[in-house]
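First the structure, which I've put down as structure tokens, then a few questions once you've had a look.
Here the complex is missing a single protein chain, while all its other protein chains stay put.
Going by the order they are written in, the chains are A, B and C; count residues from 1 in each one.
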Amino acid sequence: MTALLDISGLKVDVPGRAGTLHAIRGIDLSIGAGECFTIVGESGCGKSLTAMSVLGLLPRAAILSAERMSWKGQDMRRFSRRQWANLHGPEIAAIFQEPMTALNPVLTVGEQIIESFVHHRLGNRKAALARAGELLERVGVVPVERRLAQYPHEMSGGLRQRVMIAMALMCQPKLMIADEPTTALDVTTQVEILKLLKELQAEMGMALLLITHDLGVVAHMADRVAVMYAGQIVETGSVASVLTRSAHPYTSALLDCLPTRDQPLTPIPGVVPALFGELEGCMFRNRCRFAREACADPVPARSVGEGHVYRCLLEANEVAA
Amino acid sequence: MTGLDTTVTANRFLRVRRGLRHAGFVLGAAVLLLTIAVALLAPLLAPHDPLAQNLSIRLLPPAWMEGGRPDHLLGTDHLGRDYLSRLIYGSRISLIVGFSTMLISGVIGSTLGFIGGYFGGRVDSFVTYIINCRLSMPGLLVALAVISLVGGSLFTMIMVLGLLFWDRYAVVVRTATQQIRNADFVSAARVAGASAPWIIWNEIRPNVLHHILVIATLEMAMAILSEASLSFLGLGIPAPTPSWGLMIAEGRQHLFAKPFLVWIPGIAIFILVLATNLLGDGLRDLSQPEGRR
Amino acid sequence: MAAYVRSKVIVSLLVLFTVSLVGFALLHLSGDLAATLAGENASAEQIAELRHTMGLDRPLLAQYASWLADAARGDFGLSFFARESVLTMFLARIGTTAILAVSALILAIAVSLPLGMLAAVRPNSWLDWMVSGVALSGQALPGFFLALMMISFFGVTLRWLPISGSATPLHYVMPVVVLAIGAIPALMRLTRSGMMEVLEQDYIRTARSKGISSLRVMWKHAMRNAILPIISLSAVQLGTLLGGSVIVESVFAIDGIGLLTYRSIQRGDFPVVQAMLMFVSASYIILTLLADVINAWLDPRLRQKSQ
Partner (left out) sequence: MTRLLDIQNVSLAFRQRTGLFSPPNLIPAVRSASLHVDAGEVVAVVGESGSGKSTLAKMVLRLLTPDTGTIAIDGKPAQSLGPREFARLVQPVFQDPYSSINPKRTLAEIIQTPLKIAGGVSARECEERARDLFERVGLPMRLFHSYPNQISGGQRQRVAIARALILRPKLLVCDEPTSALDVSVQAQILELFNELKQDFGLTYLFISHNLAVVERIADRIAVMYRGEIVEQGATDAFFAAPTHPYSKMLLSSVLPPIPGRPLPTVSRVFELNTPRGSQP
């Protein structure tokens, strides 16, 4: 499998008044054509910044560095403004968490949808409107004529997210980045949107990078998953392997936090560490029930086979026990 | 240029900017404090009596210019009064008007803003209506007309400006209060049985205070400028009291021959107002949180 | 939209009515108009007689009622001094002041908008620093001082520009610049901060993620949102400029309504002053109303709320 996106050693620092925040501390990931890759983690783990790094839309203050960061073999680190613009739309497109604020309130939905298609010279306005019509029909924003003339505030959150999806698909991207696309939506709407994404992914043969905090969403959507904690990927592999045979204590603890009727809740004690200053060793060690002294030293990545990799001193089967 | 370089440079500038803002704040505060000290110590600092006329030495230029005399550092005016002494005493007028107006308008405007913002509904409609009425009245014109009728004096000036220029407080406090009124901690206090005044004072006021402080500096600057304008138009502080605006008005007759008579008080006003605004800008920037994420 | 405008107009009329009443009361209660008019040497009887002939001894509300009744018909009374209709005096001078104020606003917007935007796009660039510096200094410069400085430099030292009157377009240059410099700081700051705020919105990130040019992001996505508060402020500034004409017109000896008002205030010519108050208030109210309507037209959210 040739990777569309190949990243290794990605770091993002955000300097601030309290010192430099090491938001992402060296992560590797690669996404192949047509697959659904999810990054899961709690707030502040760096999952959204990872998405923004790939999109080239990091906040002004953030500093990015990487050993390798390539799109179809081209070095993204050396991309000019123009190259980024050519990438956005036909290659990579994105949808975001807040459908209520992600659309421009003073422009009609139609204007916003056709914009990138026309800009990338894929056709004239008429062709763009025709394609927008098809896509809106496909994502269920009907009646198309009326919807195209509407403003975002005239639609519900679910509809707006569908509009965002149609907008992202206009130029037939090879990769869609979805940053918590259903977090702000109701559960019933969430299922519909996820289903839509899954179907469209298959129809268009595009890859999906899905950022979420919800392991339920991961289980239903992902081919492969990366679990992030404190700016690092602590475990990654196929979704079946990672969720059913978790090798990292954090993944396992996260699963145990989900409330169920039968089993008692086992919360993870303590809080996420602040990512300032020199950070060494496993960042989960202050909350981990398996922690030992050696955890303070750099922890090597270990493989369980089939691309299932985790970063812990424990043997793969020790956590489950 | 790669994206990497821009972020690095942008970031360095961010730190520089914050630092400079801080410098502006310190500079503003220092100048304001210095002016206050000068005003308080005027009798000790002023080399001459600011009202003492000496027609034999009228219109002396500043000491460093040709014909200047070292005992009249900034020269003398058309009645031979020492310009430096008048400038020093003039700072008192500016500061008294500035501070008093700021306080009076602050109390009126904030109270209205709290009431409108907290209670909402019809009460707010009424407060908004009052604010709109005030905004529709041309402040400087009303001040001019009223002061000319009542007769110019320091007290009149302060009262008129104070009773007129409360609108910005009211607008800002009202908006800020509206935003906080619906916060859950306010609801919690209501469930706990707290009265509206209690909530406004204990829960809302601390969260609006920095807005009020910023407006206060702006209003003080505004009041200093207004006093100067009114006095310049001859409808403010009556002569012979030294006020910077009045000094410019008096110096205006000699604008072509002795421009320093206008320059000196003009620059004094400029520096004091600039310092007050710098202080306000610094306050605004420093009170802004870096973001909660 | 019609209902929105209608309710706004009704409130505006109410505000105008209140302002006229408050203005009237202030002018009558602040001092003794008759005594001011009669002069310092007048005897008590003379003052009383003057008070009676001018109807100033009637109850305040009665005076106000008859003033309002006349004003509603467009009759703002006779000037105490010129013995001329106030309206005629106003109409003769309003053009001059309007040219001043409108040109100043246009100049101020022409300077503030592009500079404020550029500063927002490139925060901390030299341009941004210049914009902040200009805004700060402009705010601290008293208009009359600036006017005198310009007169002494451009008028006297360099002899480039005429220093008083309004005979030729050149006469307007300095007054317009002085007025504009008074309006620039607020406009420039609002443009900068408004634009910066808009640029941080999610929909700007969305627009960027579509790969369209940054110029288009700026113009089509950011400006359309950032312009809304600027329109409101421009309306307010125009009202302020009309009021501010008093100082500029008196320094440059321009015979507009500002100078007329200043003279009338000095000699207690109450009908003129009252009319000027009403005029500036009414302009302010109409301008802000206009801005509200334009904003409602530009912003679909406001449009819908108003339906």
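Just so it is clear, a residue touches a chain if its C-beta (ideal position, glycine included) is under 8 Å from a C-beta of that chain, and two chains touch if they have at least 3 such contacts.
Predicted model, so just to flag it, every value in this text is computed and none were measured.
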Candidates A:S80, A:N124, A:T266 or A:N317 - the one touching the absent chain: A:T266
Sole residue of A:I63, A:A240, A:A291 or A:A316 that reaches the chain not shown, by the stated touch rule: A:A240
Among A:R81, A:H153 or A:H220, residue touching the chain not depicted: A:H220
Selected from C:S7, C:T53, C:S66 or C:T157 as touching the chain missing from the view: C:S7
Residues of chain A (touch criterion as defined above) contacting the omitted chain: 42-43, 186-192, 194-195, 198, 213-222, 239-240, 243-244, 253-261, 265-269, 271-272
Residues in chain B touching the chain absent from view: 183-185, 187-194, 198, 202-203, 206-207, 289, 292
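Note that in this section only the chains that are shown with their structure count from here on.
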Interface ranked first by C-beta contact pairs: B-C
Whole-Å separation of chain centres (CA-atom averages), chain B against chain C: 21
Centre distance in Å when chain A and chain B are each reduced to the mean of their C-alpha atoms: 51
Contacts with two or more other chains, residues of chain C listed in rising order: none
Of all residues in chain B, the ones touching two or more other chains: 10, 14
Chain A partner contacts - residues on chain C that touch it in the complex: 201-203, 205-214, 216, 220-221, 224-225, 298-301, 304
For the chain B and chain C complex, residues of the former touching the latter: 10, 13-14, 16-17, 129, 132-133, 135-142, 144-146, 148-151, 221, 225, 228-229, 232-235, 245, 248, 252, 255-256, 259, 262-263, 266, 269-271, 273-274, 277-278, 281
Chain C contact footprint on chain A (complex, rising order): 55, 57, 81, 84-90, 93-94, 96, 98, 101-107, 115-116, 119-120, 151, 153-154, 164, 167, 171
